[in-house]
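With one protein chain removed, the remaining protein chains of the complex are shown where they sit.
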Amino acid sequence: MSGNSMGLLFTVTSFGESHGPGIGCIVDGCPPGMTLSEADIQAELDRRKPGTSRHVTQRREPDTVEILSGVYEGKTTGTPIALLIRNTDQRSKDYGNIADTFRPGHADYTYWHKYGIRDPRGGGRSSARETAVRVAAGAIAKKWLHEQYGIVIRGHMTQIGDIEIPFQSWDEVGNNPFFAADASKVDALEAYMDSIRKSLDSVGARLRVVADNVPVGWGEPVYDRLDADIAYAMMNINAVKGVEIGAGFGCVTQRGSEHGDELTPQGFASNHAGGILGGISTGQQIEVSMAIKPTSSIAQPRRSINKAGEAIMVETHGRHDPCVGIRATPIAEAMLALVLIDHALRHRAQCGDVRVDTPRIPGRIG
Amino acid sequence: MSGNSMGLLFTVTSFGESHGPGIGCIVDGCPPGMTLSEADIQAELDRRKPGTSRHVTQRREPDTVEILSGVYEGKTTGTPIALLIRNTDQRSKDYGNIADTFRPGHADYTYWHKYGIRDPRGGGRSSARETAVRVAAGAIAKKWLHEQYGIVIRGHMTQIGDIEIPFQSWDEVGNNPFFAADASKVDALEAYMDSIRKSLDSVGARLRVVADNVPVGWGEPVYDRLDADIAYAMMNINAVKGVEIGAGFGCVTQRGSEHGDELTPQGFASNHAGGILGGISTGQQIEVSMAIKPTSSIAQPRRSINKAGEAIMVETHGRHDPCVGIRATPIAEAMLALVLIDHALRHRAQCGDVRVDTPRIPGRIG
Amino acid sequence: MSGNSMGLLFTVTSFGESHGPGIGCIVDGCPPGMTLSEADIQAELDRRKPGTSRHVTQRREPDTVEILSGVYEGKTTGTPIALLIRNTDQRSKDYGNIADTFRPGHADYTYWHKYGIRDPRGGGRSSARETAVRVAAGAIAKKWLHEQYGIVIRGHMTQIGDIEIPFQSWDEVGNNPFFAADASKVDALEAYMDSIRKSLDSVGARLRVVADNVPVGWGEPVYDRLDADIAYAMMNINAVKGVEIGAGFGCVTQRGSEHGDELTPQGFASNHAGGILGGISTGQQIEVSMAIKPTSSIAQPRRSINKAGEAIMVETHGRHDPCVGIRATPIAEAMLALVLIDHALRHRAQCGDVRVDTPRIPGRIG
Partner (left out) sequence: MSGNSMGLLFTVTSFGESHGPGIGCIVDGCPPGMTLSEADIQAELDRRKPGTSRHVTQRREPDTVEILSGVYEGKTTGTPIALLIRNTDQRSKDYGNIADTFRPGHADYTYWHKYGIRDPRGGGRSSARETAVRVAAGAIAKKWLHEQYGIVIRGHMTQIGDIEIPFQSWDEVGNNPFFAADASKVDALEAYMDSIRKSLDSVGARLRVVADNVPVGWGEPVYDRLDADIAYAMMNINAVKGVEIGAGFGCVTQRGSEHGDELTPQGFASNHAGGILGGISTGQQIEVSMAIKPTSSIAQPRRSINKAGEAIMVETHGRHDPCVGIRATPIAEAMLALVLIDHALRHRAQCGDVRVDTPRIPGRIG
């Protein structure tokens, strides 16, 4: 468990560098008997794929997934599902000049001191490309959660740099390159991102991901709280610098009389808790927000040092996302799915046969 | 690993209910040969202890810790260190009337549906009292980190409700009941908390915890990132609803040219990263902020339901903190210490003999 | 997970030294709602207790267990169950002279080199006394397995030194101090053990433990095989040097036509597999045998070295079992119970809803 596995019962173990032979993972613990094909996974991968608009990296990575094991005659067998995505667009020359330098905001300096060696091609293991693996694994989790419990996991951007994006409708999210849930903001976002790109700069973002129909009772009480595992999962996404559940940092100025969600026979009167109390799901919508830092790779000259410790200037050319947050929505959805399926299985193990007479109240009433 | 253990190599396994015989933990993995006494642990427990001012709960819990194992002639032996804190102030009558109801903002409803049974005395396992155990375990971690690496872990309140508290000096933090690092704010905080208490309400808070002198190279690259494990640890503290590393949510509106910390031979030029890049420590100060929700137990009438699903009103009397955030500072410090010692040991295991010629640059230069 | 925890979902974390304040454990993952009292656990502890006949150590350790958490109004709550056994008979003077020497066959030399420090009182952490904790935790597992599945776990001695003890009846096992299942052998065993004791020596033993009514389908396919986890559990018992499943070493000279258990609609025709195929339970009796080395503490002079590396002679006086195997039966039963409950929960998590039309055939037909 040297930092490349996640999940206790539904475990994803990841491998691969950006510009090596390929990336992939082993998904262990998937219940048997679920229909699964490469197309199911590919659909999610395509949502994260680069090159889909001028506002994301222009790299061409088809990200074609191959299932190597664990599926027989179209169904999961309960044994490990290995997924392989061969790398195809390996223009190492784009990165050749950085092998002896440490780019600001990148993991170069820390990898070098930790391991004494690093694969500089495309950021190696620290590349955001690794996140394709999570989307692939998350697709399996999403499918199972939906089939077993009707759980729906969705995300959308709520802010890009200075532009806030209100929620209008889930229907809009797939219609624009920004995962924006408000069509009226798309023109402004296009112009904003064009200006960022022209200034050879990048910008941060904020996104929100939710899960509907999660049953009450998932999550552990003290250390593997559902919210803690979600925070862990999201902060494991490259570039995430903050995570909120429900009211999040808004709770700092709230009073107890406002924050504590009242219960009524018709449902909870509010959802400041974000669907989790005492580390355990309430049956309300699970609601998570996160902050994603601006892309570190920019074409402006910046101060740094080389391996000898000498002052240098670096500019990072190449094909970079001007806002890495944009393509992060499917990743955040995948991570939420991976946390939920793990807790679904943990719940079945310890408390699967618990039955109480108390009615389970529905989600928010208004 | 059913949700009551934390840490891979320095593992804390917690037990106990608020009003049962006692609470405690087993600390497994502490390196041998460190001097350790109950007094070392008690000092940290006393910082979290209730009843120290009128702004915290008036319960009297001496929280006296007993070391049951793992220490011989004043030194750790490398075997498990069991800690026991007997409960003494068990006024169960304060809570007797809530056994059939679910208090808003509490874990009552979720525990009941998860387990089909709950210990209603003082919140049972979900009580904030359990956090004393983490402070005790964290004291051991803190001591080791300081002795081995000179690491200093400190926290302070940065906001209580509407009042922001700037950082002035670490020296002030221990001089007031609010863990405030600015003496000039104490009078305002006193008045503010008195008004909250008189209105039978509670309020949220924000605190910041930092670690100095952490070496470069701790943390795993993909899933057990140092920042992810910190987010996990903090979100495992009762009432925490948001976690930030470094710039946190401030990064949403930052440009890449601002956020990415430049490197110079004299040190990093800034610390927006909060001391972590690619999941691995940079050698700069580790910086974490968190949001803590207002206490759920308030003496105002609130809507809820009982076990039969019927509408009722509940008021929670008893001796509750009007701002649970206040006593959270030592807990957050402990959690940060527990994460850091685990990664210190993981680093020794895999990369302990890595040596590079590149100079390690110091922390922020200005 | 520094070597003092066992189990993935039903996790036992142990602490304590032979002559420190106490020993105990935290049992995490026990399903909620099971009736449990200290008497349930004490009954198993008393089977292992020293001083019950002249053939075991004459130490007086009442081994009284206290439940510190996880049980409310006589039922498990699903939260951690902490168990504490205070040490009472701490005659440290018996062991005082060994602090600077390494006793042959003991862990003194290895602990010293591993940790650089050791608690010499009664063997400290390496004392067989620690196994009381496993018996206590195993009692909880045994109770749950019996209530949920009707599983019965029993053990008996099959050989002490040169005397083989055939199986006659489970009814006899509790009627003699040797856990022998054949009353006709008891006189010979009494005489044999008296002679061993008089010669100031000790002797090895072999015991067998079985589980009836284990459902088909428990165990993992490749690494956490049911038989592998059993072998792990048994070899974790002090003094065990060999473990067999089913035919065990007898399979070396078997032919495939003999060893492979045939299936018939009436049941399996034999049980050479010991109830496990491909790492997964078959529904037949789980059958395990193990070898237990002779007690290392004997009152004869033996060659050794001291901390300075100089040659010395050591004799170990005190109150030692002349055959540690005798009291190992309840320990082995407990370990088997701990493995089975963990796999029961793992099975529920991943495959709990699997249903096939194929009839489950009963155990051995003849």
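Residue numbering begins at 1 within each chain, and the chains themselves are lettered A, B and C in the order written.
We adopt the following convention: a contact is a pair of C-beta atoms (placed from the backbone, for glycine too) under 8 Å apart; a residue touches a chain by one contact, two chains touch by 3 or more.
Note that the structure is predicted; figures quoted are calculated from it, not measured.
Novice: Using the document's definition of touch, tell me which of C:Cys30, C:Ala181, C:Ala205 or C:Ile326 contacts the absent chain.
Specialist: Considering the complete complex, C:Ala205 is the one touching the chain left out.
Novice: Which listed residue (C:Ala231, C:Ile286 or C:Ala344) would be found touching the missing chain in the intact complex?
Specialist: Going through C:Ala231, C:Ile286 or C:Ala344 one by one, C:Ala231 is the residue touching the chain not shown.
Novice: Using the definition of touch stated at the top, determine which of C:Ile98, C:Val173 or C:Val243 touches the missing chain.
Specialist: C:Val243
Novice: Against the chain that's been left off, what residues of subunit A make contact? List them.
Specialist: Interface with the chain not displayed, on the subunit A side: 1-5, 8-11, 13-17, 20-26, 28-29, 32-33, 66-70, 72, 75-82, 84, 114-119, 124-125.
Novice: By the contact definition given up top, give the residues of subunit B that touch the hidden chain.
Specialist: Here the touching residues of subunit B are 8-9, 29, 31-33, 78-79, 221, 345-346, 348-354.
Novice: Go through subunit C and note every residue touching the omitted chain.
Specialist: Those residues of subunit C that touch the unshown chain are 1-6, 8, 14, 102-107, 109-116, 125-126, 130, 159, 161-162, 196, 201-206, 216-225, 227-236, 238, 241-265, 269, 272-274, 276-283, 291-298, 300, 302-305, 307-311, 346-347, 350-351, 354-361.
By our rule, only the chains that are shown with their structure count from here on.
Novice: Report the chain whose CA-based centre is farthest from the CA-based centre of subunit B.
Specialist: Result for max centroid distance from subunit B is chain C.
Novice: Any idea which chain sits dead centre by C-alpha averages?
Specialist: B
Novice: So the centre of each chain is just the mean of its C-alpha atoms; given that, what is the distance between subunit B and subunit C in Å?
Specialist: 39
Novice: For subunit A and subunit B, what's the span in angstrom between their mean Cα positions?
Specialist: 26
Novice: So what's the Cα centroid distance for subunit A and subunit C, whole Å?
Specialist: Computed value for the inter-centroid distance: 45 Å.
Novice: Any chance you could list the residues of subunit B touching two or more other chains?
Specialist: 1-5, 8, 14, 114-116, 125
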